[in-house]
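Each remark here refers to the structure printed beneath this line.
With one protein chain removed, the remaining protein chains of the complex are shown where they sit.
Chains here go by letter, A and B, matching the order in which they are written, and residues are numbered from 1 within each.
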Amino acid sequence: MREIIVGVSGINAVDNPGPGIGVARALLDDKDLNVKIVGLAYDGMEPGIYLDWLIDRSYIMPYPSGGYDAFIKRLEYIKASFGLDFIIPNLDSELPLYAKYSEKIEKLGIGVFVPTLKQFHLRAKNRLAEVAEKIGIKIPQTEVVTSHDELVEAVEKIGLPVMVKGALYKAYRAHTTQQAIEYYNKIVAEWGYPIVVQQVVSGEEMNVVGVGDGEGNSLGMLGIRKLWITSLGKIWTGVSIRNQKMLNAASSFIHTYNWKGAFELECISNNGDVYLIEINPRFPAWSYFAAGVGLNLPSNMLRKAFGLPISQNMDYKVGKLYVRYTYEVITDLQPFQEIMTKGEW
Amino acid sequence: MNRSQQLAISENGFIFDPTTGESFTTNQTGLAILNRLKKNESSMEIALKMREEFEVSLEELERDVADFIDHLRTYGLM
Partner (left out) sequence: MRMKYETPVIQKCQTGLMNKFGSCPHYSRKIRTGIDDVSIDNLVEKYGSPLFVFSEKTLRERFREIHRAFSTRYPNVTFAWSYKTNYLPAICAVFHQEGAIAEVVSEMEYDKARKLGVPGDKIIFNGPYKSLHALEKAVSEGAMVHIDHLDEIYDLEKVADKLGRKIKVALRLNMDTGIRPQWSRFGFNVDSGQAMMAARRIHHGGKLIINGLHCHIGTFILEPDAYGVQVEKMLKLAYQIEDQFKFGIEYIDIGGGFPSKSKLKGTYLSPDLSVPAIDDYAEKITSAFYKNLRPGDFPRLILESGRVMVDEAGYLITTIHSSKRMPDGRKAYVVDAGVNILFTSFWYKFKLEIDREVQGVNEPSIVYGPLCMNIDVIDEGCLLPPLNRGTRLIVSPVGAYNVTQWLQFISYRPNVVLTGENGKVDVIREAEDLLDIERRERLPEHLLLSSKSS
């Protein structure tokens, strides 16, 4: 089997972990593939840089906000100096760039398997209602507002507490109208309009990770129920589940939009009803769980992209436990020194 | 106090302060200045000597050395 060098970003396995390390592990788990991992980091302290048993070489990347030219030059450099056959971008901020320029990146001989820009825009929270209706899932009562008056009206209509969210980023829980106004101002100042006011639905938090092949078919999906979350709201312990309402919505999401690439639907289940809270257009940080129960989603994606055979078994065991733990690596200052002065290690 | 004495300075421009654990990066000219500061040279001496090593006017060098030392100060290194 020829070697495939895969670039993986989001190797910031910290208290708010990026998905990269899990994706890298999953790829390496597929023993029929001959994969080498390149870490694409944005900061010299991303732990992945120092995990040499997973990541063969790491490069500091220019921020996507710096535009296409610098970014593409860096990819060309990595391709020329180490080799790079495929990239799995795992951060929200990178996706628009990969989505828009996927053809140009592929022309460099670097494959990607990402949603189109149009698909990417579906994740905006002010479009959640539209998506939810199409894929047959409920959403919490939601109002899109752009003024204080509308905000107060929405809060009265929905009833406290409410979630106050930006269209793309930030979400706060407000217990009073005053708090809602404060969060509204805060989000508007940073991210602009519109603001989404949402009913707080209590219940069990459950998510589904999946990969669409871009032609309406699923390359696998797995449901998880969060058992324990950290103070940052990140999953620490979970259990695999099969909630048919949630999985049907995920299938329908892939099918309706011909979704290409990884995604996560964040849901809440309440009295048998499942509500869609958020769509993430990439692998979630816990996606290694899928590989761990025999459903290797990153590998399926890579195989699909390279035209390699994909396991037809899309089934997984429910009741498997997902446990995170912390771990330490002791190393010299040298890798840090190299990454800080040369931008690679 | 001149903390530059205790800094571990590597040739590629990486600087490590073993007493505080802070690290810094600098370029070749910055390195040249730091190494001279370590030897307790004054900023005027540094500018004069570096003038002989680099293609630059004394005026520009004087300004840059002063600014560099200013910057070291904001980091508490001087």
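The rule is simple: contacts are C-beta pairs under 8 Å (C-beta built on N, C-alpha and C of every residue); 3 or more make two chains touch, one makes a residue touch a chain.
Quick caveat, the model's predicted, so the values are computed rather than measured.
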> If you put the missing chain back into the full complex, which of the shown chains would it touch?
Replying inline: A, B
>> If I consider the whole complex, including the chain that's not displayed, which of A:96, A:161, A:216 or A:335 touches that chain?
In response: A:96
>> Which parts of chain B face the unshown chain closely enough to count as touching?
In response: 15, 22-30, 32-34, 52-56, 60-61, 64-65, 67-68, 70-72, 74-75
>> Counting contacts across the full complex, list the positions on chain A that touch the omitted chain.
In response: 42-45, 60-68, 70, 73-74, 93, 96-97, 100, 146-147, 189-194, 336, 339-343
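Here is the rule we use: only the chains that are shown with their structure count from here on.
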> In whole angstrom, how far does the Cα centroid of chain A sit from the Cα centroid of chain B?
Replying inline: 44
>> Quick check: in the complex, which residue numbers of chain B touch chain A?
In response: 10, 12-14, 16, 23, 25
>> Give the list of chain A residues in touch with chain B in this complex.
In response: 333, 336-337, 340-342
